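Have a look at this one.
The full complex has more chains than appear here; those shown keep their coordinates.
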Amino acid sequence: MNPIEILFEYWPRLLDGALMTLKLTFLGALIAGLVSPGLALIRVQAAPMAQAPLRLYVSFIRGTPILAQLFLIFYGSGQFRPALEEWGLWTFFRDPFNCALLAFAMNSTAYQTEILRGGIMGVPQREIEAAKAIGMSRSKILRRVVFPHAYRIAWPALGNEVILLMKASALASVVTVFDVMGRTRQIFSRTFDFSVYLWAALIYLCITAAFVLLWRQAERRLSRHIHAPGTPRASAQPFKESQA
Amino acid sequence: MTKPETILKAEDIHKSFGRLEVLKGISLEARNHDVISILGSSGSGKSTFLRCLNFLEIPTSGKVTVHGEEILVKNGKPQNVRHIEDIRSRLGMVFQQFNLWTHRTALENVMEGPVQVKREPNAEARDKAEALLKRVGLEDRMHMYPSQLSGGQQQRVAIARALAMEPDAILFDEPTSALDPELVGEVLKVMQSLAAEGRTMIVVTHEMGFAREVSSEVVFLHEGRIAEQGPPDEMFANPKTEVFERFISKVK
Amino acid sequence: MFELFAYGDAGWGDEILRGLAITVQLAIVTLPVGLFLGFLAAFASLSGLRPLRALGFGYTTIMRGLPEILTLFVVYNGAGLLLNKGLRWWNPDAPPSDFSPFAAGVIALGMVFGAFAGEVLRGAFQSLDKGQVEAGRAIGMTDRQIFRRIQLPQLWRFALPGLGNLWINMLKDTALVSVIALDDLMRMTKVAVGVTKQPFTFYLLACLIYWAMCVLSEVVLAQMERRANRGIRRAV
Amino acid sequence: APASAQSLRLGTEGAYPPFNFIESNGEIAGFDVEIGLELCKRIGVECEVVAQDWDGIIPGLLANKYDFIIASMFITEDRKKQVDFTNPYYLAAMTHVAPKGAGITEFTNEALAGKVIGAQSGTTQADYVEATYPDADIRLYPTQDEVNLDMASGRIDLQVGDMLPMLDWTRKSDDGACCELAGEPITDPAFVGEGVGIAVRQEDDELREKLNAALAEIRADGTYKSINDKYFDVDVYTMK
């Protein structure tokens, strides 16, 4: 078969896989995105002792292959089925999709936490003071000043992390979740036609490219205030951020 | 005009950083319509004192009373932590480096406090903010980001931001010293007009002209203590202490 | 439980250690291959020739955008087929050639490492101070000498943190070769799981071993960075 | 061609007990392997055993990672397009396996709709499941070991596997005790084909012939039977 025929015959499966890849990536990144701000705050503000478990967690995630984490969660949970059933968690762990998502979300949480921590530490102290000076409460300062800045600073790194997550999601196929990679291997084991791998590569590259474009678009919106259009910049501001 | 009432009172403020005692017991009272200038050479503790007034620095000990609301500090612990945000919202502050929120436009900077802290409705806050920006001469710059404004314009936005909270008094920490000389004037003019309106202001400054002409009282800090204090004309004409004499001879 | 990890026929200690040895071997053999490709990619991206630059850009961009496991499969399944097809087209009687999982692992991981390293090295080259190179020119050094004596030694300082991260990632990525039946740490763990039916125990053990290797690497890298920065920060 | 070589490489999977599996000493063993090594002996060459994941087992042969595959591979039309097979060295049938007491008796798409059914990816079992139960929730695993592992931990309701390994697993292993064979053996020739053969590259006719001859020899002189009896109660060559 030639590459075009392969595509004609198997595109529904590949599409199916692509949707699964997107679903895993999106949900994984989203869950991590919801959890990481709180954890990042702990990393910035909490006492060193209180941070210890979090640091251990981050170090473990960063120091172990995600494949191993995936196996640990998926097959490992099977070893504890009676206990998990007792706590009512087995229905969750029974589904391989949940296990894969859990692994990716935990993984991404660790990375996103560290990235966001860097962002928070980069927020200009002076702007925080200005917020204190008008009597804003701590939580408001976080919401209105700290996080908008922190996200702008962290944005490019967060984008990279999402791409890494998307690539990692290709491992889901080893625990029977059939993403692009899984579908590809399945088609290959049937046709032994190498070109299906090239189609898979193309799919991944397209997803990445589309994502990069979107992310940049968002970044431009987020950093409007830095390179805002249409005003004389040469004549303005002898004092910019950096000169403080 | 109303009869002068005490708006802000600081009693025996002490502040140490580690082993370094920067403020060694400062008391000050600001009544309605007072414009108090704080002078002193670099490192004498002017900024630290100002920041203690609205608890951006927590004093080591002392008492601050704003319009009846009082906070007592002992051993570096404010006795009534809840009131701190309240006191801050009653004292406007204008910083040397402006400290505008770079991710918000001029208008949004000014609206932020009323909407977020005082919970005013958006529309109302917007009207007020527009009026204030007009007041400081920036009606045509309302939708610009701080990075698009000159230093003098930024500082005027910062003043409008402080005014928007309708504070009982405004604290200024060297509001013109980060500005290019040619931009200083526009900010001083706004401050002068605030003084003329009868606003209560406490101003740390190196602008002798302002201190002499605008302020109702001058306080001279030296090594963490008030070395001299009084109406500007008198003080500048007859410096009583040697340190103040030396100071004015240097800065003129 | 500890008899599970015993050394010898009964336990899995020896198998896992043997797997660990393969993992370490794979990483150590891949490193120079990846660095070499990284330098090639960096030179290509910095070259004055437009086609070469495009080649460098294409390689680093595509490789960085593909899942590592896909690269591994492409190399492992595809390269072998291609190699043989090519050989046969060139000489129909040629004996089919061999392509071991180890070689596939080295090539695939090396290509991935090379793509990321290319970017790290390019950045490092670009952050070198121009004056340093000019000073070399001014005493009549050739470009080769300037590269070897001035740029390369200073490059490490800028590139080391990035390369260190890549090394740790690569160490972890070696786990992927278990999927193509190379008997590395991860695969030996899988085998042990298959027999003992104790997935949690063994996968946790594998995680701990990888973790230890990464932490050790970090310590060594920190040491190397300190050395590379000698003479840069004031020592007094 | 490798048929005249002094040594050959035998490709197998190593995750398919009792046909091929890795022992706790790291050696690959099993019925397939023993038969394969015996055939080598008869041909008069040294054989090295190479483990290979199932997905890549045919590409591996084509890429010359080994010279023949003896890995319980069904002889099917699809595969014949890629490789050549020897005569069958045992007969094949597939079976359903269900947890004990699951009470699954009817094996139709309607009855099993929504059930979780497992199989090893890339096998004829997988093809069978996908073709027969399109409405079920089908899970495909890289190895049979992993299907078993997940069946034992209760993630799947039903699996389709090779008859003999499944018999072995449910009767002899600890974790397999959870489950039992269900329904009639599946012998549909569309899936099971002619039986289980040894795969060689299509150009290696000479090797194929030698393997066939050797197979007939061990069958005739009883060597086959003695190996067979180490693993199974029935003669898998005839399934009787």
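For this structure, a couple of remarks:
Each chain carries a letter (A, B, C and D) given by its place in the written order, and its residues are counted from 1.
Convention: a residue touches a chain if its C-beta (ideal position, glycine included) is under 8 Å from a C-beta of that chain, and two chains touch if they have at least 3 such contacts.
Bear in mind the structure is a predicted one, so any value in this text is a computation, not a measurement.
Counting every chain in the structure file, the complete assembly comes out as A x1, B x2, C x1, D x1.
Going forward, only the chains that are shown with their structure count from here on.
Chains touching both chain A and chain D: C. The fewest steps needed to get from chain B to chain C, moving only between touching chains, is 2. The innermost chain, defined by the distance from its C-alpha mean to the mean of all protein C-alpha atoms, is A. In terms of the distance between Cα centroids, chain A is separated most widely from B. In whole angstrom, the spacing between the mean C-alpha positions of chain B and chain D is 84.
Chain geometry summary: the mean Cα position of chain A and that of chain B are 44 Å apart. If each chain is reduced to the centroid of its CA atoms, chain A and chain C end up 24 Å from each other. For chain C, residues that reach two or more other chains under the stated contact definition are 77, 81, 179, 193, 197, 199. Within chain A, residues 75, 77-79, 174, 185, 188 each touch two or more of the remaining chains.
In terms of which chains touch, the assembly is arranged in some other way, matching none of the line, ring, star or all-to-all patterns.
In summary, the structure contains touching chain pairs A-B, A-C, A-D, C-D. Partner chain D is touched in their complex by these residues of chain A: 75, 77-79, 81, 90, 94, 96, 174, 176, 178, 182, 185-186, 188-190, 192. Those residues of chain C that touch chain D in the complex are listed here as 9-12, 14-15, 18, 76-77, 80-81, 83-84, 95-101, 179-181, 183, 188, 191-195, 197, 199. Chain D meets chain C in the complex at residues 1-2, 14-15, 21-26, 51-53, 56, 59-60, 62-65, 142-143, 145-146, 149, 152, 174-175, 201.
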